[in-house]
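Only one protein chain is missing; all other protein chains are in place.
What follows is subunit A.
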């Protein structure tokens, strides 16, 4: 997490709270280079404080600071697309042009990352005032609070791009896809709405696939015609920062798309 640490004045503290398994080799490097060169900005975004306070219910959510221009032009619109665990926002940003009529929300749990995406959107809007009005980001734990933000059936699309793998068996419960969480995703998705997921970790992809395939309210879209004509497919493969990282090392990626259905599928559980 290069950006996070370099942005932080208290490097050692950060490492101790956010160190990850994959970060280990870097830890030593960081210890030597405790040279804070960049003070945390008193956040440029007045939203962040509100974001800490997730709304009690969707009724209580004020979206206008997130989409000031877009909502002025289309006051009847609601968020219809969620990029769950949006990271540095590559997908969220590129969806803006791909789905110009829809409000798109990146959801991310890490503060610094949210701040980064937020500044990124602010800059993009400054550069091209008529664009990027339909995207925003907020800090939240998507595994807990989706029903606080969205009504039943509000979303048309939900994206899970390169989620954290949580390899250890004991931590599988923390994976962003599980049979019980899928019920919540089905709740926020409109009938016919789509869930996209992609990973470069085969084990995680198979896990996600298995859980979607086993959920009676989701049905895989296998028709290549449909997939080929979906403008979101190239974006999930190449637009996010993780996707680009995988591209650079020529890694493999696996993805699938499932549709939210209303009549539960009958699933034969073996045994």
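Keep in mind that, in the parts below, a contact is a pair of C-beta atoms (placed from the backbone, for glycine too) under 8 Å apart; a residue touches a chain by one contact, two chains touch by 3 or more; residues count from 1.
Assume contacts and distances are computed from a predicted model.
*Asks:* Given the options "Interferon-induced protein 44-like", "RAB2B, member RAS oncogene family", "Casein kinase II subunit beta" or "tRNA (guanine-N(7)-)-methyltransferase non-catalytic subunit", which would UniProt use as the protein name of the unshown chain?
*Replies:* "tRNA (guanine-N(7)-)-methyltransferase non-catalytic subunit"
*Asks:* With the missing chain put back, one of A:72, A:131 or A:144 would touch it. Which one?
*Replies:* In the complete complex, the chain left out is touched by residue A:144.
*Asks:* Just the residue numbers, please: which parts of subunit A touch the chain that's not shown?
*Replies:* Residue positions of subunit A that touch the missing chain: 1-3, 8, 13-14, 17-23, 26, 40, 49, 52-54, 56-58, 87-90, 93-94, 109-113, 116, 120, 141, 143-144, 147-148, 152, 162, 164-166, 168-169, 171-172, 174, 178-184, 186-187, 215-217, 239-245, 248, 264, 269, 271.
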